[in-house]
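Take this structure, written in structure tokens, and hold onto it; I'll ask about it next.
Every protein chain except one is present and positioned as in the full complex.
Entry: subunit A
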Amino acid sequence: MKLVLETKNVNKHFYKPKDFHVLKDISFRIKEGEFASIMGKSGCGKSTLLYILSTMDTDYTGELFLNDRLITGKSHEELSRIRNKNIGFVFQFHYLLTEFSVIENVMLPAKKLAVKSLKEIKHDAYEKLKMLHIDHLAEQRASRISGGEKQRVAIARALINNPTILMGDEPTGNLDSHNSQNVFNIFKRLSTEEGLSLLVVTHDEDFARLTDRIIQMEDGRVID
């Protein structure tokens, strides 16, 4: 099966306040359509790993492949474009642009990509919102909606460019159980119905247990 994401011997150090070897020889693969979760204790380096995988953190050694293409060593401009096109990202805190409306938030990455016309982008954005049952909020200011709704808007935004992989850093960490369940169901549906690859960092064992595969981390190593 096709690989969407692969790491080879990724190592990372934090040098401040003192040298700390946070990631040690991380090598793993995510196949197309796989729904994987990364679990581990606080400070084991799972978020750090995710930010390297997301291409936002470039300060590491080793190699990172996305769709079988080497990503490591590319310029920031290129990485921005790859991130824009291929990676959707959902954070623990909603992280919407509060001054923009919901629909504008969702449209933003697509406008940046500038492949489709504005009309198509708007149409796509509505489709995504509809899929997540929040299309009635489209014209609301992003600061005026509830936490669970914000996270769903963030997911819609992450999906707007039809990315290769969706990454989440504790996407349910800040939500109550009802909304957590909701977000999980959305992820699950994206995985099974749309064949989207997902990689989610989580603390939540219930959440992790229901994913296709759990990557267990401890002290900067993948142990399982």
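Points to keep in mind about this one:
Just so it is clear, a contact is a pair of C-beta atoms (placed from the backbone, for glycine too) under 8 Å apart; a residue touches a chain by one contact, two chains touch by 3 or more; residues count from 1.
What we mean here is this: contacts and distances are computed from a predicted model.
Protein name for the hidden chain, per its UniProt entry and selected from "Penicillin amidase", "FtsX-like permease family protein", "Chemotaxis signal transduction protein" or "Multicomponent Na+:H+ antiporter subunit G": "FtsX-like permease family protein".
For the chain missing from the display, the contacting residue among A:Pro109, A:Gly148, A:Gly168 or A:Gly220 is A:Pro109, taking the whole complex into account.
When the whole complex is considered, the residue among A:Asn11, A:Asn67 or A:Asn84 that touches the unshown chain is A:Asn84. The chain not displayed touches subunit A at residues 47, 51, 54, 56-57, 76-77, 80-81, 83-85, 89, 91, 95-97, 99-100, 108-109, 111-114, 157-158, 161, 169.
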